[in-house]
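Got a structure for you, questions after.
Here the complex is missing one protein chain, while the rest keep their positions.
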Amino acid sequence: MAQRYEVRLSGSGGQGLVLGGVILAEAVALFEGINAVQTQSYGPEARGGASKSEVIISDESIDYPKATKIDLLLSLTQEACDKYSVDLKEGGILIADKRMVTKLPEGNYKVYHLPIIDTAKEKAGKVFVANIVALGAIAGLLDSVSIENVEKAVLQRVPKGTENLNRRALALGYELVT
Amino acid sequence: MSGKEVFYQGNEACAEGALYAGCRFFGGYPITPSTEVAEFLSRRLPRVGGAFIQMEDEIAAMASIIGASLVGKKSLTATSGPGMSLKLENIGFACITEVPCVIVNVMRGGPSTGLPTGPGQSDVMQAKWGTHGDHPAIALAPASVQEIFNETVRAFNISERLRTPVILLTDEIIGHMREKITIPEKGELEIWDRPRPDCPPEEYLPYDTSKGIIPPMADFGSGYRWHVTGLNHDASGFPTNKPSLVQPEEERLMAKVTENLDIIEKYEHLTKDGAKVGIVAYGSSARSANAAIRLALEEGIPVDFIRPITLWPYPSQPTIEMAEKVDTIVVPEMNLGQMIDEVQRCIEGRAKVVGVNRVDGDPITPENILEKIREVA
Partner (left out) sequence: MAFDYDKYMRPGKLPHIWCPGCAHGIVMKSIIRAIDRVGLDKDRTVIVSGIGCASRMPGYVDFNTLHTTHGRSLAFATGVKLADPSLNVICVAGDGDALAIGGNHFIHACRRNIDITMVVFNNNIYGMTGGQFSPTTPHGKLASTTPYGNPDYAFDVVELSMGAGATYVSRGTVYHAVPLERQIADGITHKGMSVIDALCTCPTTYGRRNKLGSATDMILWFKDNTVGIKAAERLSPEERAEKILTGVFRQDIKPEYCEEYQKIIDMAKGA
């Protein structure tokens, strides 16, 4: 893998993107044995506002913990996409929600315009697992982490009793890209 | 290091480190971005028979941990800038009464309420000079989640051994950042406890320094009835305003730090052949500095690096060595120039000193520092 791989998960507060970043980073750091650092940036809102969570993945030690040249960006809202896509590097991957993000940024990106929220709502049955659906898609596109290890990390973090729902959400997200 | 691997946030690592060090009391008040320390300990302290209390304000939180420490419990509080300002009064009380305790300040931006969710490093001078009156100051500034764990343990150890408050200065970035860390097995890290008296209670003088500058401290309730006061006091602990007693006592408080630098001072000093530029950086800015130094080397510019892990007392000696070698020292910090004054003070003009300063709520990037390196190289 590349020396340093930067992932940014963006959307609005309450969409579970901080947790999504934590799960992805745990899958990488604890189960793949590769270095990962997770950070977040947030405003005063507990819900709403633009929110981002970042995961830096590297074979080497990670000094600067924030993303500057993003390899993979997830955006679940238009506001987040507009605000956070500026750091996406040329040739990078953009995963944008089909319903929420209608205007895609111009540039040389590999774009995956996916029905993440709709899949969560209609196929998984709960809109609040959109973050896990998104994780499934990310896992399908990342070389550094297997879907099995992401699932392990998901099950470690989600509330008891929601394991099947989350497992299904993850699989549905994975299917969107594979 | 062997032990349990976990993926922890800096604030969680701090709380876990406190438990490892033997902390059994936490008094706090909710404040961003430190609240996770309190939340973690509200779950974990009762499991080990300890106590967590959310007090009515920051002042009370600080007071409560001093009270608990006097009973013999290792005690912690955690806060951020606005709360730190309120705690200072009682931190001074802990200094003069020599009650061990650890204060975590997860620094955020701005004076007053400032940037509650943004990072800052603007409380480093407050950590040294915030409290009124002369007093010793010890502040540790870890730069990674593992280091937060280890330095929290060390903060308790130093506080206990020297009977003085110790401040752990982290910031919003490393406080909220998550990394894999190893929680060492019990016994792997040394744990120190405060000196306690072994004389008969009737002979106990709480500030008797005839056997060393750190007098033994009795737990309230253990049979040694003593008087604790924030007034200047004599060896018996009772108030005095005798000049011949006050001055040596105040000097002794300072000497506890200056005579124990071997257990307090900690820094990294990395040198490269031919470096004409040096960097002094701490906390999360040190991570950016590390990245910048690597990038500079790729461009053929060698850069020396000092990372104080103990911020106060400041590691003067290595900084003087650096100043004698390089032409320019770059000091990146998330404030408008605080530790840069300390660097200038201790090198006494041996090199030029320039800052890289950001207070906009975004971290200093490696690129910010690299630009400055190129400029001065």
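Order of writing sets the labels: A and B. Residues in every chain begin at 1.
Just so we're on the same page, a contact is a pair of C-beta atoms (placed from the backbone, for glycine too) under 8 Å apart; a residue touches a chain by one contact, two chains touch by 3 or more.
The structure presented is a predicted model; accordingly, all values stated were derived computationally and were not measured.
Colleague: Shown chains touched by the missing chain?
Modeller: B
Colleague: Determine which one of B:Gly49, B:Gly274 or B:Gly300 touches the chain that has been left out.
Modeller: B:Gly49
Colleague: Touching the hidden chain in the complete assembly: which of B:Tyr8, B:Phe40, B:Phe93 or B:Trp192 does that?
Modeller: Residue touching the chain left out of view: B:Phe93.
Colleague: Among B:Thr35, B:Ser75, B:Ser284 or B:Asn357, choose the residue that contacts the chain missing from this document, as touch is defined above.
Modeller: That would be B:Ser75, which touches the missing chain.
Colleague: Taking the full complex into account, find the residue in B:Asn11, B:Ser64, B:Thr170 or B:Thr365 that is in contact with the omitted chain.
Modeller: Here the residue in touch with the unshown chain is B:Ser64.
Colleague: Residue-wise, where is subunit B in contact with the chain that is not depicted?
Modeller: Touching the missing chain: residues 24-25, 27, 43, 46-47, 49, 51, 53, 55-57, 59-61, 63-73, 75, 89-90, 93, 220-223, 225-231, 238-239.
Please note the rule applied: only the chains that are shown with their structure count from here on.
Colleague: Starting from the mean Cα coordinates of subunit A and subunit B, work out the distance between those two points in Å.
Modeller: 35
Colleague: Can you check the complex and tell me which residues of subunit B touch subunit A?
Modeller: The contact residues of subunit B facing subunit A are 5, 7, 116-117, 173-174, 176-180, 284, 287-288, 290-291, 294, 363, 365-367.
Colleague: Which residues of subunit A touch subunit B in their complex?
Modeller: 22, 25-26, 29-30, 35-44, 62-66, 68
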